[in-house]
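First the structure, then my questions, so here it is.
Excluded from the complex is one protein chain; the other protein chains are retained at their positions.
For clarity, chains are labelled A, B, C, D and E in written order, and residue numbers in each chain start from 1.
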């Protein structure tokens, strides 16, 4: 059976100053489009997977540009509802040495934040689909969106789709209490959970420090105790010097943790690395990679995302494979 | 007594593609800040007039950048209230031959749209002020803003300020009915009214075609019948070829219409020409120009605005004077 | 029966200096993708028509970018064959007052120029298709391409597709003699012919000056004498001043010529206006517009193309309709 | 005998905002190099003429960049003296509709302004040279430069070079009185004089209005009465609408005036058109064009300069010939 | 008593190529304005401190742009004298791995270099002021400026202002002998001295190597022996790898040295870090921070400046506090 992935969430206009400028000195913004689940969809499409993204966007030409940004990379946009007045926007000031990343949201009145349950016909959307993916951002957008996400999960489960969720806790969108309540309703439908320590702390108040276990493994184990997850996957980066981050991943499945190798990266773009990781996990599973190959592939996909400007991971399966499994040199090939 | 002008309204982030690109093909936005009354304030400040702008803006650094954009040209920003979450945004696709200007608003949740009456202490704001200016956009932003504008007018009148208003009808912000109702409450406070045919039709359903008079004079006369305006000023542009617009102005005062000469312009930026005109009118009046000099100065100021990119009219009194009253050549001076 | 249009030809990387610079002073190139039939396909897709483009492109990521540029606007790219080493490139120096447009081609070794008949399975490509469109450029690319185009015409005719051809004579690609020979073989398959005086002179040595008739009507009549065209459509622009061109169109069908109104344009981009016109003709026919509406729609579509940078006509049906049939003002709508 | 032209003067760094921005809003400057005689040298080099430019420039890498800008187009830079601390700079704000061109100089302390007579060994510079060209700007730069220019003229005359001078009056550099005094000393050495009405008025207080003659012919005649000029050449542009200038030229030789045809131009760059005209005159003379061909060639060269951004006229002899003498269409050639 | 800081010096136009280009390959310059004391003033204004900058600038619009660049961030510009013809300019080629920073000055004829004592009315300037700050660059600009700086110091002392001076030795502006002579006259007026080893060697020939003490402490001690400084503050950076510099600070007061923690930085902009440090010192003192808090705050302010493009330190007190005193993570906050 041919795989068809559906992801659901918000796609925003991302505006960032060039050349590491601050907002207070910039006179131009680089404009790209992105958002957790949209990013995962584009990454999967770039891997050659049939993938659709579902959201609501205004009919005006900024909304159309968001649609086109997805279509350009082959994402199926037939499930996008058009309507509403505004598109969500986020302003991004890039991390520069000791100066941290700064994100300013302008998304509270967006079409998807104001969407209603009747906007989405999940039976139709899930026709021919085999997988449903969302992140914790989607239900955090608005109360309606929490309800709609639940409806989507129910419909997906009913139709036998695999469901994956990246917990993705966003403290600027909702409180821990609310996140806990909503995610606790959604997680029982989820088969594959992507989660890191911040999510576990923010949503489920889990405390890895109390355990002897490596913390991601501890969290994964705890999560599988609470919810019927078949797999929990984690990716984390650690600042190792002012110019270098270390990236590593783990997946936990059938009671066992598998760790990827580590990458030491100089980062071009900090956004979307987790979404690229989700795409790597989904790709691996639908291609029946074993757990070790899965964690290596997803980790390498996430690593490469750090080298691509914008929200989207514009890399091919070949490029991920080469990084993950070849002894590739770093010199110019010509 | 030293003049001090206060203008009140919204300042937005304006995002426009470069090189006359369409939204669906652009990857960068030019970012400037602007809005009717802010534009008038900057223009006055560039004329060397003491001028303050009052609004509400978020504390974040995009809000700060809007503040800085005003301060840079010498506008007094001490009356700007800081708070709220979002800044109003408008997307601008520039007119290119047969393709018309396209504006998309993203302003419904802005700090000023959600402002409350208690945000503004008009007694304090109007301390030392001699003139209050607003446009029809300000009360159109939200019901609260209509109330706040009325409160401002009352306070200004009480303190003996001259009040000017640019009717500035915006069909995307309110209906004719609502505009009529609100503006009818505000106009009795207004001394100097800036109005053109679109405004008169949109807000007061005036029909210039029924009269023998030149239409702007007709409208001015009608307006002075309804409201206690001491002067009505109009500026209008007419497309005379695909590359040329004609600009002309009229002021009507004490029952008489004064017409400026005409400029045939090739337009660099279509936005803010009316706001620059208001600044020209205010500058002329506080400098006691006679009506003919007033209409020439304001018309020339508006003409020059069409040559300046962005919302703000970055020209000096000398430059306006030279255009309005000198036989200036167009060759390079060096 | 649902319409599905297939267009066939080359899509090239177009490199042009910014700000009307000359090649000898530029340090950056604007990069877009385009080519006659690809442009027509994108225009149709922007009109909401189901349209596929067929060509051959290298597998490398410049080739992929050409694919993505089409997909972005909704063109079906499933008929694009991947292979070969090089993509065709053209350098474009834009006309600036008395300085004419300068085009330099770098396309002789492109994948499509070296394509072979076996690369294209027309039975599969034309499955579900109702219309086949190509231009005189396609068979001019190489001898193989002439053969392949003929094969495509035969297959299309067999399957009952409507066939349209824009004669589009390119003197830099082939001689009049060769063009005459090849096009004379192809034209018998064509139902709708787009042709202007240059094409008629260049390919068929027609001399409109010998006739009393308006020259486009004369050419159309002559063409219908030679070939079984159901319609001949023409668009022409005339320089009316150093900043203004006049655009007008004619269609000739059932022995009668229909003329559009004229547009006086200031041109942003000179490329692709004929391709946009073809799209306008095709759209009109599949929507059963009468001849007068057809010529007005296609002429307005072509006019708007002159206002859009790049090869592609990024306008909607609504925008074309508004220009063609509404008394639209040119002022800012807000 | 092979022609070798030497021109002498200042080359400056030209800084101009992009997109017709004003100085008070720009955050980037386009940087090119230019100056009257340097521009003429580049134009001649682009015509394939052996041409050297003489000046003094600092050894630092901004000075080197000025050298490279000339060398790039084939100008012989072996006569450039290196030394001094500063390069002359001029800031250029481009004319935009009613807003005039604005030039701000920063050149008073430049290496060439502070040059001394001993910096230049004219015997060596003029070895193999056949023509010496300068403009009225060169002696206006400083008192020393006036002396050096005189020394150059004497040396050139002694060696039998043809001497041409573009009077080029610059009111920002010197007074009419001083210009009169200095130029009256230099003109006796000049064979070919390029002059327009502003120069004649500014330097020699000539009043064309008192004559019945066409004013350029009157001025030429008057100049030949005062000085032993073999030819006087003039080019003038007249604003005919807000988007169009008319360009025409005249040469006066052996008592007779020859007029070129007129060009109606939309101007991309206002600077350097007179310098391009000088190059056209020199090229024509060394190629023995008759007077009518000379005036057409030079006028067409100047016309094309208006279409090229920067100070330099980046056009070939073929392009000038085509404009001057062919019935060239304005459509795309491809 | 409300603090009001006055700083005095030159503000220049800074022109730098983008993307680490060399001067000999660049075609555009990024244009910002900056200069030691102007930078300190902007930094203080960004900290919310009332601060004015005093200089002399031409009336033309490049001069006005320099004024606006200060006003934008809230610096009081009422003390800026307008006059003269030229603005100082510096060209900046950014350090790139082994290729060092390259600065070329074009400032010898600037308005401030040619300023006269009568240009500045210190009584008026220091009205309401509580602090006067200058650097060793100011008296180095010209002999007149040395005299004017002395006059300013005398006036400031008389009015009871605190005086701070950053020694800032510039070998391209004056010799060690001259610096020694002039600075020895000025230092007796100074309360707070900012000095590092290069300054101490360049101006006062101090040799830290002869001492056992940490060299900055040694220098501070020596300086306090010679002059009545209440505090000497130092900041220094050390290259620790090709991509990393270490930054640390010390203040010496009442016979004791206090050291900040160290930052390991990847540097975006090398200019203005010392000026930002001065602002940090002044801010700390007027807010009565204890010595340890002072050195940490100033060091963190300087560290953040390295992450901001341009001369100005565009950071808030909150941002400095967070870096200096919080355990802030480096991950994205959203």
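We take it that a contact is a pair of C-beta atoms (placed from the backbone, for glycine too) under 8 Å apart; a residue touches a chain by one contact, two chains touch by 3 or more.
What you see is a predicted model, and the numbers here were worked out from it, not measured in a lab.
Chemist: Let's see if you follow the contact definition: name the visible chains touching the chain that is missing.
Modeler: A, C, D, E
Chemist: Among E:21, E:50 or E:221, which residue is in touch with the absent chain?
Modeler: Touches the omitted chain: E:21.
Chemist: Of the residues E:78, E:96 or E:175, which one touches the chain left out of the display?
Modeler: The one listed residue touching the chain not shown is E:96.
Chemist: To test your reading of the contact rule: which positions on subunit E touch the chain that is missing from view?
Modeler: Looking at subunit E, the ones touching the missing chain are residues 19-22, 24-25, 95-103, 105, 170, 172, 237, 239, 241-243, 270-271.
Chemist: Using the document's contact rule, name the residues of subunit C that touch the chain not shown here.
Modeler: Residues 15, 22-24, 26-32, 60-62, 64-65, 68, 85-87, 89, 91, 93, 102, 104, 106, 108-109 of subunit C touch the chain that is not shown.
Chemist: Could you pull out which residues of subunit A are in touch with the chain that's been left out?
Modeler: These residues of subunit A touch the chain that is not shown: 18, 73, 243-244, 263-268, 303-304, 306-310, 312, 314-315, 319, 323, 328-334.
Rule of thumb we're sticking to: only the chains that are shown with their structure count from here on.
Chemist: Which chains make contact with subunit D and with subunit E at once?
Modeler: Where subunit D and subunit E share a partner, that partner set is B.
Chemist: For subunit A versus subunit D, what separation do you get between their C-alpha means, in angstrom?
Modeler: Centre-to-centre distance between subunit A and subunit D: 62 Å.
Chemist: Among the residues of subunit C, pick out those that touch two or more other chains and give their numbers.
Modeler: Within subunit C, residues 73, 243 contact more than one other chain.
Chemist: Can you work out from the touch definition every pair of chains that touches here?
Modeler: Pairwise, the chains that meet the contact rule are A-B, A-C, A-E, B-C, B-D, B-E, C-D, D-E.
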